[in-house]
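Left out: one protein chain. Kept in place: all the others.
Here is subunit A:
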Amino acid sequence: MTITNVTSEVIGSVWKVEMNVGDAVKAGDTIMILESMKMEIPVEAPVDGKLAEFMVQPEDSIDEDQVLCTIES
């Protein structure tokens, strides 16, 4: 089993989370949407697997490279 960190490419905040812990994801699926510079930035799954844990929730401020959630595969 491998745990993959899903990180933020931008500084901003979490706008909405579109999936739940335990959901199956495919690489490219949108897990959550961030807000940065008044733009909605989708966070996509880098790998296939199952959502293991969320480290953030809506309205949280986030930094570049911050781990947002993990995927178990």
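In this text, a contact is a pair of C-beta atoms (placed from the backbone, for glycine too) under 8 Å apart; a residue touches a chain by one contact, two chains touch by 3 or more; residues count from 1.
By definition in this document, contacts and distances are computed from a predicted model.
Engineer: According to its UniProt entry, is the unseen chain "Peptide ABC transporter substrate-binding protein", "Quinol oxidase subunit 4", "Methylmalonyl-CoA carboxyltransferase" or "Succinate dehydrogenase / fumarate reductase iron-sulfur subunit"?
Structural biologist: Matching "Peptide ABC transporter substrate-binding protein", "Quinol oxidase subunit 4", "Methylmalonyl-CoA carboxyltransferase" or "Succinate dehydrogenase / fumarate reductase iron-sulfur subunit" to the record, the invisible chain is "Methylmalonyl-CoA carboxyltransferase".
Engineer: Can you name the residues of subunit A that touch the chain not displayed here?
Structural biologist: Against the missing chain, subunit A presents residues 9-10, 36-42.
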